[in-house]
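Below is a structure I'd like to ask you about.
Every protein chain but one is kept in place in this view of the complex.
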Amino acid sequence: MVGETRVSSPLLEARGLVLAFGGVRAADGIDLDVNEGEILAIIGPNGAGKTTFLNMVTGYLRPQAGSIRFRGREITGLTPRRIVRLGIARSFQIPQLFTEHTVLENLALQLAAREGFWAPFAPLLSRARSERALALLERFGLGELASVRADALDEGARKLVDVAMATALAPRLLLMDEPTSGVAASEKHAIMDRLVSALRREGVTAVFVEHDMEVVARHADRVAVWSNGKILAQGPPATVLADPAVHREVLGVEVAPC
Amino acid sequence: MPLRLAFAVGFLALALLAALQPWLRFVLTLALATGLAVLGIMMLLRAGQVSFGHALYVAVGAYTIAFARPQLDDVLLLLAAAVLAAVVAGILVGLFVSRYRDIFFGMLNLAFSMVVYSLLEKLYWLTRGTDGIRVARPRLFGVALEGARYEWALFALALVCVAIAAALVARYLRAPAGEALSALKTRETRLEFAGVSARRVLFQAYVVSAGLAGLGGGITALATLHVTPLLVYWTHSGELVFVAILGGTANVLGPFLGAVVFELVRVHAAAAFPDAWQMILGLVLLGIVLLAARGLVGLLEELGRWWGRRV
Partner (left out) sequence: MELLLLLALLDGLAYAAQLFMVAVGLTLVFGVLKILNVAHGSLFAIGAYSASTLAALAGTPWLSLLALALAALAVGAIAGPSIERGLLARIYDKEQVLQLLLTFALFMILEDVQKLVWGVQPVFEDAPVRALGPVVVGGIVYTAYQLILLPGLAVVCLLFLVWFLRRTVTGRMILAVAHDREAAEAIGIDSRRIYLLAFTIGAGLAALGGALAAPTTSLVPGVGVQTIVLSFAVVATAGLGQIEGAAATALLVGLGRSFAVYFAPELEVVVPYLLMVIVLVLRPSGLFGGRELRRI
């Protein structure tokens, strides 16, 4: 154990995170490691605190206690802007799109954010940037929607654009909040297949919140189960999803025996 | 480039008007100056922010010329000084107001402008209070111009300033930092989550808008050769906002279209209804807001589409 953790010390370490909203303890002592290169799924019932965890890691909410380290560096209390620059990007449960822009422009703004954002007279949609944005969209099967305004998209497409935008930031750690909820079941797996294989190819570590156990079983290396602001269990999908206690907890949301 | 064509046609039309009706030279010069200030307001409106105090920078530009005139006798140097002063003022105020949005942004700008208004009125020894300061007509390229020539020169200079400013702003609005203005309006948090400082996005536009207003104020001062605290009174800021909404924010033509129409109507209407001028503006503004109209530029686009269908 000692030798192993030395070799691959975790990319993200959360320790003792606590955050209460009034009486609701949305995080009640969260300890979690995310290792370099792995894909971790977070499951749990509504209101368990999954989104809150992502909000704390990305600096949107500040934990009342505990610490978060990324690549060994303390990031608790940093702003979202600082944290994303360190290499953590996220997508959102409720898509956060620039609704007056086209899908392509949404992507291009993310790409520009990484370089050349302040060049005052270089167009956002330069040839090179448009091509890169389009390539990213293709990965999500969104190529045809490139010139559609973001406020005209349906729920599933908005969700995918949101995820595509996060990947456009080329993070080391990608956090996704229910990336395929609202996406038609028929497309879901194909898109996740493409996304996950791209992530693995590019060596991106990923965490995704998911209610669909089939998706979890198929794509996650590891699963962590959230319940009332605590982590109930974690481990390989096969073991965790077979655990009756987990079944009971996650029941009511989705039962997907695997 | 239909936008360039529109500008070219517009410039020709203005020049023609100015040639046919000599007194319009002055009015149109003022209209172009207003349009420059409104161009800046339009950038802020793209970000969903409305400044009720932008006449502040018009006044900074104008008073800079009044203060600097005794030392400087050159139109271009004076204009440069006006822009510089407005940019400095824009940086100072902008560092503060760029942290705020919506109501706060609008009202803080109003508050700053009203403080400056009171100071201009009160500090008589410096500003001559409500009497204002007269500006001696400066030379252009070392040449002292008499009445009509000076007016022509200033009008031409205003056209050049407008052409340059419109072209640069149009490019800026298509660059990431310009596109981010409307992104700031629709989803500011997402900008931050992309690593972009939304505050800087707004701040930059704010400083540019201050500089443009300063340029407009400078041209105004050079045209009227007289500056008074009324330049920074809230009604003037209100007019700038009004023209921005009237013209429309869809592209850089809007502010100038709005300004020309506004000044031409004002010449006639403000004389006919001196006490109800603000009220008329208010009613038109109300109409545009309630009908969610896109201003004159929107109207032109509709017209173009209608024409396209017919042909």
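Note that the chains are named A and B in the order they appear, and that numbering of residues resets to 1 at the start of each chain.
As a working rule, a residue touches a chain if its C-beta (ideal position, glycine included) is under 8 Å from a C-beta of that chain, and two chains touch if they have at least 3 such contacts.
Fair warning: this is a prediction, and the values are worked out from it, not measured in the lab.
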Q: Please work out which displayed chains the absent chain touches and list them by label.
A: A, B
Q.
For the chain not shown, which residue from B:48, B:129 or B:298 touches it across the whole complex?
A. B:48
**Q.** Residue in contact with the excluded chain [from B:8, B:76, B:119 or B:299]
**A.** B:119
Q: Out of A:48, A:61 or A:84, point to the residue that touches the absent chain in the complete complex.
A: A:61
Q) In terms of residues, what is the contact footprint of the unshown chain on chain A? A) 55, 60-61, 92-94, 96
Q: State which residues belonging to chain B touch the missing partner chain.
A: 45, 48-50, 52, 96, 99-104, 106-108, 110-112, 114-115, 118-119, 122, 185, 189, 234-235, 238, 241-242, 245, 275-279, 281-283, 285-286, 289-290, 292
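Please note the rule applied: only the chains that are shown with their structure count from here on.
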Q: Using the touch rule from the top, collect the residues of chain A that touch chain B in their complex.
A: 58, 60, 79-81, 84-85, 89-90, 96-101, 105, 108-110, 112-114, 116-125, 165, 169
Q: Would you pull the chain B residues touching chain A in the complex into a rising list?
A: 168, 171-172, 174-180, 182-183, 185-187, 189-197, 200, 204
